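In this view, the complex is presented without one of its protein chains, the others remaining in place.
All chains are identified by letter, namely A and B, in their written order; residue positions are counted from 1 within each chain.
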Amino acid sequence: MKRKQHPVLKRLLADRKAAFCLAFLALEILLLLILPLFLGQDPNLTDKTAGFWAPPSSEHLLGTDDVGRDILARLLYGGQISLLVGYLSAILGTLLGVPLGLLAGYKGGKWEYWIMRACDTFQAFPSLILVLCLVSLLGPSVWNIILVQGVLGWSSVARLVYGSTLSVKEKEYVEASRALGATDRAILFRTVLPNVIAPVWAAFPMKVGRAILSESSLSFLGVGLRTPQASWGNLMQNALELITLTTRPWAWIPPGLCIVVTVLALLLVGEGLRKALNPRGSR
Amino acid sequence: MNVKLKKILALTLSLVMACSLCLTACGNQEESPEPSGETVNVNYGLSNAWDSLMPYYSVSGSNYSRIIYDKIYDRLAYVQADGTCLPRGADSWESADNGYAILFKLNEKAAFHDGTPVTAQHWADTLTLVTDPACEVFGRTFLSGLAGTDDTGAAVAGEKLGVDVVDEYTLKLTFKNPVIPNEFLVDYNREIYVLPTHLLAEVPAAELMTNELWLAPVGSGPCKFVSELAGSNLVLEANENYQLGAPGFDTLTITVMDKANLLTALIAGDLDYYAFGGSVSEENRPIAEEAGFTVLEGTVPATFYELMLNNESISDAKTRQAINLALDKELLCLQSAGSMGFVTNTSILPGTPYSGPAAENAYDLQGAKDLLAESNYAGETLTLACTSARASLAALIQQNLNEAGLNVQIETVDSSTMFAGMYDGTYDMAVASHTPTTLPLWFTASRFTEDNNLFRVADLSYYTQILDMIQQETVEEARVALVDEFEAYLAQEVPFVPLWFYYSLHVQSNTVTGIDYPSSSYCNENVWEWSKGE
Partner (left out) sequence: MKHYIVKRILGAIPVFFGITLIVFLMMNMAPATIADAAGEGEASSAAMRAALEANLGLDQPILVRYFLWLKEVLTGDLGLSYRTGQPVLRMIGQRVSPSLILTGTGVVWAILLGIPLGVLAAWKPRSGWSKLASGLTLFSFSAPSFFLCLIAIFLFSVKLSWFPAANMYSAGAGGDLADLLHHLVLPAAVVCLGSLGNLVRQTSSAVSEVLGEDYIRTARAKGLGEWAVLWKHAFRTALIPVLTTILNHIPHIIGGSMVVERIFGWPGMGSLLFSAVNGRDYTVIMGTTAVVALTVLVTSILMDIVYRLADPGMGWGGDRR
């Protein structure tokens, strides 16, 4: 089983675009964690000498915001949070969705019916509405948003796993295991799971990307992470003011670009993964 | 199969396309609000939507709803920014019965939009209806001063309601406590409207609020209803027979748009004016002036900022005093109001007989730390609630308080959650702003009652006593002395922290003349004096 990973990784890294993006993502995480320590600015401290809305200077590379706080520091710390929310939401959704999909596909019958109905329920909904309602109910803390986005993300993963499980469960090696007397649980986790997990891996980066986009949209609208907690989304809220939109592009364009670039990199890694996992398949 | 499939696909696709095109066309016709061309139309912008068009059924009781009712329905008086009251639905008013009653002489030319003249009977019937307990009014505390009502403003069975028709055009209101007519109007004029009760004779009180009439209301105000797209657009036309004169335009189109877009739309010519009084922030002032608009500076402060405190969780007065000293109000004021604000240590507007000496900035970090050390503050985290618009201000407040040694955590919530949370003690502090009036008790009278103990003060007896005394005292000198005593007590106890007052800047319309910009702070606009060129 272990041998299976290496060829995939090799193929992935051989794909130049995907490898570059992977490196970029790793570098980004590193930068976001280390740079703030070097630059030493506090994202929540008002600089009384610089004042409010100071333009970029050597002191404040991206200037100060409406409370006199260093924008670059907020961008970096906000990035940490945005990425944290993105990755953890995707992981949570995957952890929830995989077992449910397996169960539905393998056991069939009532399990299949109800889990798939639940899938329908969750997917039927424009998720923004559900997230909006839940977050306004639970309160806009970082963990609540991770929880909400994660829990609402289980259905896409479950459906993927379900589909794969259906086809795998009829295969000979599964039959063989059953004939040998293995328990259902053993079959599920040792035999079926490794063979259905591939599409989940391939979809994972995109999932992270979607989570980042969703969180930033919510924060921008003012219903996700709220100031003073910085996040790439709410850093752009000031752009709704005409004067900031027109005269202070340094305040709102960088966070937007960060989001675009990060999600783009995630997308390309995802595509690379898809190709690496399925080299003979079509685009 | 192939043929069948083709058919179905083609059908579905064309259906989808046809539907969207069709509805585009239909939708377009629906939205076409009013005739263009020859009529003179004033475009009026508003940043928040109103509730229902029934003035006594507004859930939020917000100023946005009131400014709409002000157009369709008539009020007793027109209150200017400095607190003087001019005739409107009533020509004049005077005190009667030793100050316990007010006699309103109504304007005899006033008439409803269906032609029926407005009489004292209409006013009396309106007030009787609105105080009827069976009638589902949202918030009638403004009527709780009337004789024969309970604390919520509902009429008490068996007692005579203090509303009388003296003759066809004279209305008499009787109160539980003596009332100065001008003060009554400054406080409550914006809540009282006359309804077309002759059209509601058959309607039972319980169904009054949801009656169909309010979908196309009939009032006696300076504008008549034409059409409405709830929450977004309202078209009114001028009432040519309005008793103070016909407005100088044919139609008034009110559009809701995001606050940030109001100025842009004004500059682009999409709007002639926007509520409230074309107010613009100091930051955006140069944009307006560069675009060729004149910016008027208000002469009466239009906003009061305060920090609400939970007196139950912050039980030691020393802690509250420390909070007061730890705030660098000048800096906070600068961040929020620019140069148009000035710091205050009281809720009373300057320039009234009741105002004390001008405030000095009491910022004293060391003093705050000392007081805190003496108090019973044990390092617990205090929650500071604010709306998203005030989040920056809250962040600054948090820093100030941190410097003094207080641990503060900010919770950004929406307005209703914030007030609810202060009310039931969930939060320890909250930042809020209000529209002041020139009366000394405009802020304090309603917040220190058993019914509405917003600051969760443990023992309200002093407050109840002094407020009663002030409200019943009619001699001004004695009143001033009592108010001074009250203010001294407030400075000592610090149940809330007054922050600053803020003068509005008004962008004047280049197309409509006659607008009295500052009076919009009392939720009324003199549309009958507006005139649009051509």
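In this section, a residue touches a chain if its C-beta (ideal position, glycine included) is under 8 Å from a C-beta of that chain, and two chains touch if they have at least 3 such contacts.
In this text, all values refer to a predicted model and were calculated from it rather than measured experimentally.
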item: Residue touching the undisplayed chain, where the options are B:C223, B:A288, B:L349 or B:A432; value: B:A432
item: Of B:Q80, B:T126, B:N189 or B:T264, the one touching the omitted chain in the full complex; value: B:T264
item: Selected from B:T131, B:T149 or B:T253 as touching the chain missing from the view; value: B:T253
item: Touching residues on chain A - with respect to the absent chain; value: 112, 116-118, 120-121, 124-126, 128-130, 132-134, 136-137, 159, 163, 166, 209, 213, 216-217, 220-221, 223, 233, 236, 239-240, 242, 245-246, 249, 252, 256, 259-261, 263-264, 266-268, 282-283
item: Contact set of chain B toward the excluded chain (per top definition); value: 1, 4-6, 8-9, 12-13, 16-17, 20, 23-24, 26-28, 30-37, 41-45, 49-52, 54, 57, 59-63, 136, 138-139, 141, 151-152, 209-210, 214-215, 229-233, 235, 251, 253, 255-258, 261, 264-265, 268, 270-271, 414-417, 419-421, 423, 426, 432-434, 446-447, 449, 451-452, 454
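Throughout what follows, only the chains that are shown with their structure count from here on.
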item: Mean-CA-position distance for chain B and chain A (Å); value: 44
item: Parts of chain A lying in touch with chain B, wherever the complex brings them together; value: 44-46, 48, 52, 65-69, 139-140, 222, 226-228, 237, 240-243
item: Contacting residues of chain B [partner chain A, same complex]; value: 258, 260-261, 263-264, 283-284, 287, 331, 334-335, 388, 391-392, 394-396, 398-399, 410-412
